[in-house]
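Since the structure comes first, as structure tokens, the remarks are kept for the end.
The other protein chains are all here in position, but one chain of the complex has been omitted.
On to chain A.
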Amino acid sequence: MTYRLAPVDTTAFAAERGGGDLTVIGSVVQRSDARGHVTGRTEFFEDVAPPRLAHLKMHRSARHHARIAAVDLGEALAVPGVLRVLTHADVPNNLYTPLKLIGVGPDDEPILAVDKVRYLGEPICAVVAETEAAALEGAARVKVTYEDLPPVFDVEEALREGAPLVNEYHGQNHFIYEGHHCRRIRFGDVEAAFARADHVLEWRYQSAPIEQAPVETTGCVVIPQADGRLRIHSDTQACFFTLDNTALILETPFNKLRIVGGTVGGGFGGKVDVVVEPIACVAAMATDRPVKFVYDRAEEMQVSSPRAAERLYIKDAVMNDGKIIGRKITLYVDAGAYARHSPYGVTKAAAHLPGPYAIPNVWADCHCVFTNRTPSSAMRGFGVTIADFALESQMDQVARTLGMDPLQLRLLNAYRDGDVKAHRKVAEGTALVEVIQKAAEMSGHELPETYRRMSSTTREGL
């Protein structure tokens, strides 16, 4: 067995590390799935091939924002091999939001579009057929007549008065947090900090949507059982979360469903949404046949929820010695047309601000904004990855402006044990100082003695 192995440092936190008598923990053990993956023996959900398997494909919106004037299923139903064409009327509870399970509302998204589409690629009809080819042909032959509505694509435009309304279930183009228009952080007095700062530095940062790009696309195979239950083979990242959401949409008791999964070809957050199982279950019940619904690569890239595009404005109050005494952040997260997991991600982003630094005055407004694009949702580093791009670019720009060493600026401002974060939790177990010192050492970046002696557990050098 050969493998890459990063060394474990034994000097930092030597007194706290301990663990000398452990026999398995801390040892290299081969990943239990490695051999199966590289020899092609691992079974994924698509390896389930029950007899009489039917296939489901979607007819999707060709518009960004439009009223649906008419849907004509005639030609689709005439395609040989097409078994059913499902519309919103076939879904017991057609309106949902996945975070309902942890008390987040309102329900804002149809399983199949009713009278309106809010993004390009939104599902309108589900075609169930004997073969994948027949399902694709049927989906292509559904005819939808649209009446176009003006779309809005930019987060700040969406928040302006008079912007087209994206989602009527919210009533305005942003999520409401307990009566507030955004998730807020209020810590200290940021305006007073700007007033007494030597420098006030502000920049804007922007990202674009990013695809999770798992090797295995999102999908499931639903198999009706003799006892009336449904067995769902799925590549979901969260079996019970998918089960519970699916049961609510089907209006069926939870114990009528069984999810079998656990071995997944990459998720990166893209398989936390519940987007294939509910309609595949409706199709399986309607036809009393096993049904497979799996995204093709184009659906995975353009319809499946990506990492949100984010826009951040960061304004810092900085002293000549490099201390950052205030940070004001305005964050806009582009949720797309529906909430999905974005209200959660925005709160997670707020909790992360102002980054791993002890800044005594922090103000943040974090907006979850609706636009006419594919709903964004969870992805690796949800709420944090793009914020880190902005925060750490900001730190570099601050250092450049002051003519300071970028690592010394960070060490000077790094949070340490006992610091109170902007969300008012006392920091413990911190180690930012030490990872900076080690990275400097590894890369040959020289730090003065006072900075090398700094520690997360003391105030030395401050």
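Methods note: a residue touches a chain if its C-beta (ideal position, glycine included) is under 8 Å from a C-beta of that chain, and two chains touch if they have at least 3 such contacts; residues count from 1.
Simple rule for what comes next: contacts and distances are computed from a predicted model.
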| item | value |
| --- | --- |
| Among "Molybdopterin-binding aldehyde dehydrogenase-like protein", "DAGKc domain-containing protein", "NADH-quinone oxidoreductase subunit K" or "Glycine/betaine ABC transporter permease", the UniProt name of the subunit that does not appear here | "Molybdopterin-binding aldehyde dehydrogenase-like protein" |
| Residue touching the undisplayed chain, where the options are A:Ile68, A:Val82, A:Ala139 or A:Ala350 | A:Ala350 |
